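Here's the structure we're looking at; comments come further down.
The complex appears here without one of its protein chains, the remainder shown in place.
After this line comes chain A, so read on.
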Amino acid sequence: MLKLLDKISPTECPKLLHRVVDGLCGRNQPKRLEYGETWSLLEWGELISSLTYFFRVAVGRKCSDQEIKELLGDLESAHSGAVLQCVHARQEEIRQALVDRTYRICSTQLDDFNWQLKLALSSDKLSSLNTPLLNLSLDLTEDGIQKAVNIEMNKEELNTLITTLEAANKVVLQMK
């Protein structure tokens, strides 16, 4: 499928490759609108997935230049040179992305978290409450489905959470 890459001119090629690597690292994939005339929808999908797969394999197995060339097969030399250069330039980034993927060995993963500290000045029964509240929002991925979890905690609950997390951190430190 990498042969489809020959349809694009060698000068345009590195840009596409870098955008594909961006997609691999968790940012925007290249947009098909820009390349709509070069490839059909089916070809586009195949090209992108095979390129992504190729990058993963090339960096993940720490392939030498020779091995990469073998993986690329009978691609035009200008294109294969561009691919090689891209792999060299982005090696560290791709490796980091792969390491991040490897971390995700649990069914539920934490993508992002955010917190807001709120001060409840009064309630419906008390005129001056002055209780700090923490609003913790977690973005989770559970079996590939994203969902958001919001928790509101007062001081004691937050302390419990923090001590639990510290205990977990201690276990991690002991592993080191």
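Here, a contact is a pair of C-beta atoms (placed from the backbone, for glycine too) under 8 Å apart; a residue touches a chain by one contact, two chains touch by 3 or more; residues count from 1.
The rule we apply is simple: contacts and distances are computed from a predicted model.
One subunit of the complex is not drawn; among "Coiled-coil domain-containing protein 22", "Ras-related protein Rab-25", "Trafficking protein particle complex subunit" or "Translation initiation factor eIF2B subunit epsilon", its UniProt record names it "Coiled-coil domain-containing protein 22".
From the options A:43, A:76, A:93 or A:157, the residue with contact to the chain not on display is A:93.
Hidden from this view is one chain, which touches chain A at 14-15, 18, 22, 25-28, 49, 52-53, 56-57, 59-62, 85-86, 88-90, 92-93, 96-98, 100-102, 111-114, 119, 121, 130, 137, 139, 148, 175-176.
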